[in-house]
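Before I ask anything, let me first share the structure, which is written out below as structure tokens.
All protein chains but one are shown in place.
Which chain is which? They are A and B, in the order written, and residues in each are numbered from 1.
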Amino acid sequence: MNIELFCQYLIAGLTYGTIYAIVAIGFNIIYNTTGIINFAQGEFVMLGGMLAVTLDVFFPLPLSIAGAVIITMLLGALIEICFIRWLKSPSVLRMVMITIGLSIIIKAAALAIWGEGVKSLPYFTGTAVTVISMGDVHVSPQVLWVIGVSGLIVALLSFFFNHTLLGRQMRACASNIDAARLCGIDAKNMVTLSFILSAGIGALAGCVVCPITYVQYDSGTNLAIKGFTVAILGGLGNSTAAIAAGLMLGILESLSIWILPTAFKDVIAITILLLILFVRPSGIFGNAEAARLKEF
Amino acid sequence: MARSTYKQILLLTVCVIGVQLAATAADKTQYLTQLTMAGYYSMVIIGLSLLMGYTGQISLGHAGFFAIGGYTSAFLTTYNLLPHQDAPIVSLLARTGVLMAGKDLYDADILVVQPWAACIAAVLVTLVVAYVIGRPVLKLKGHYLAMATLGFGTIVYKMVLGTSLVGAADGLSDIPAFQLLPGLSVSGKSSVRIQNYYIAWGLVIVGTTLLLNLIHSRVGRALRAIHGAEDAANAMGVDTASFKLRIFVVSAVYAALGGAFLTHFNGGIGPSEASIMKSVHYVAIVAIGGMANLWGALTMGVALNFLSLRGYFGSHDDSVFGLILVAVMLFAPEGIGSTGAPERIRAWIKRLGAREEPAP
Partner (left out) sequence: MNQLEVSGLNKRFGGLQAVGNVGFSVPQGAIKALIGPNGAGKTTLFNLVSGVLKPDSGTITFQGAEIQSRLPYQVARLGIARTFQHIRLFPKMSALENIMVGRHVHSRAGFVSGMLSLPWTRREESAIRSRSLEIMDFLGIVDLADSEATSLAYGQQRIVELGRALACEPKLLLLDEPAAGLNMRETAEMAKLIGRIRATGVTILLVEHDMALVMNISDEIVVLSYGEKIADDQPLAIQKNPEVIRVYLGENDA
């Protein structure tokens, strides 16, 4: 095993890890505002890719991606309004079942609309064989797109939550919903906004990674599990830690091909999830009290 | 047995026999095959109903236990030990009568474990796995518990899917019949269809009776206490961690038995039995039937599984489950039983049977 191959695996790991981190951030945004774990989060990613592929037939690529993201965001809002908004203090089990049910329905709808086959977007720059070479390490420009877009998402979210009124209102709801209401913040709309945001970033991530990993009607589930693992690993609700955790998981998975047969690659993420849940559910970066503070 | 248990089990037995007679009379005995399968799936459902309903623990990984039971049974009864017959373990097993000779697909001689021994092994393996997994998992609550059980189920699925020793994506097939008594075997042959229907439902009846007895016992009361106010239950001397674990193990063993028997009935097993969708199906059925409602879960289970197996949902199987699950969770989170429908139906039946009162 030489240094070039190692770098190749590392970069692959970083690419996937970034996507896991974005999915985790999506989980965190909804969790922070509502305390709900949205099991359908992976489906937002899948829909982003699928919708973009369909729109790409009619529109130029940037427009298709924008369209896919907007449609998915609308769907996120729709889900919140129809299924979540009017529930009064639902139990955890009820919420788990509803979001799982929604994930099943979305998958079935995707199967009906797009069929079983894998789909892919064209590479944003260049083609499938274009490479950028750094010495003996060859990397597709799409990888830079993935990392770049993800970085942009994180930066924009950070700006949004820290420096805009709306963002601060959402954080207020996350911290203490009753106090937020007393300050005149419309908590109901904040919840809808959290779904819209999560759906949007999920869809965007789905579009940008689609050329590399393709998309299929059921690609959401795997991503959801890995995204959740990353969210827990970083401490549920802590999105900054999720980024680090995502990269860690991505790299670990990538390098695991050395030791394990590829069929078991997914088992790594789940084993890590179980280990973390058993040993330190507050995550490696979280501590038990901070976990309750639920800041972005 | 409590008197109510007695009456309920009697009613169940009557229904089981009644359905069989009706099917035979209407010359639709092929329905019995799906009902037999639905029966074995019900073993998972009644155990899960107890776990979720009486202790409030979510398990999104019970298909994993079903698969562990089924695959252990399947593997042991098809793995040819003939090439290893000189190994000390194998000759020890042979001497204790645990092995049997048979023929494989190509009519060659093979040496495998007897189905009854394989079944016992399946239960033991499940016991161990459930204990080992259960201890850390049950310390978790809410979403964490759901995810941990989901993770467990996914690991089982990935492992059976990726291991060529158990057939990988094709699973295991050519499973021999499981002889319970001379003349009574678990197998898919249409000549013993009626027999097998009764074997399956006999298992469900016994299983349900044991669980009902448990619910009405000191343990059942302790479980309900744990569900209601775990800290108070602890303060009253109930070792809540131990009880939750033992119920988890019981429900896992029920699932494994269902899996083992169904494997012999179907003659095979595949990775799909361990899939997350299956686990979600089981949980959905328990949620729809009413969490702490064993009978609701059983009825829903039989109904939905039967319809699904007979193909009435066609290729929309998953969406139907998804829609039913979301609908019930939105509008009747305590399950269909809580909408008052059973009471209203009972009252309506009573009114039908009431005599006309003369005007005062």
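As a working rule, a residue touches a chain if its C-beta (ideal position, glycine included) is under 8 Å from a C-beta of that chain, and two chains touch if they have at least 3 such contacts.
Bear in mind that the values here come from a model prediction, so they are computed numbers and not experimental data.
Chemist: Since one chain is left out of the picture, which of the remaining chains does it touch in the full complex?
Modeler: Hidden chain, whole complex, touched shown chains: B.
Chemist: Just one of B:Q30, B:S217 or B:S315 touches the chain that is missing; which is it?
Modeler: Of the candidates B:Q30, B:S217 or B:S315, B:S217 is in touch with the missing chain.
Chemist: For a quick check of understanding: of B:P88, B:G183 or B:G237, which residue touches the chain that isn't displayed?
Modeler: Counting the whole complex, the residue in contact with the absent chain is B:G237.
Chemist: Since one chain has been left out of the picture, which residues of chain B touch it in the full complex?
Modeler: Against the missing chain, chain B presents residues 1-2, 210-211, 213-214, 216-222, 224-225, 228-229, 231-240, 246, 250.
Here, only the chains that are shown with their structure count from here on.
Chemist: Hey, how far is the Cα centre of chain A from the one of chain B, in Å?
Modeler: Taking the mean C-alpha position of each chain, the two centres sit 35 Å apart.
Chemist: For the complex, give me every residue of chain B touching chain A.
Modeler: 52, 56, 58, 60, 136-137, 139-144, 146-148, 150-152, 154-155, 158-159, 161-162, 276-277, 280, 283-284, 287, 291, 316, 318-319, 321-323, 325-326, 329-330, 333
Chemist: Spell out the part of chain A that touches chain B in their complex, as residue ranges.
Modeler: By the definition above, chain A touches chain B via 37, 83, 87, 90-94, 96-98, 100-105, 107-109, 112, 221, 225, 228, 232, 261, 263-264, 266-267, 270-271, 273-274, 277-278, 281.
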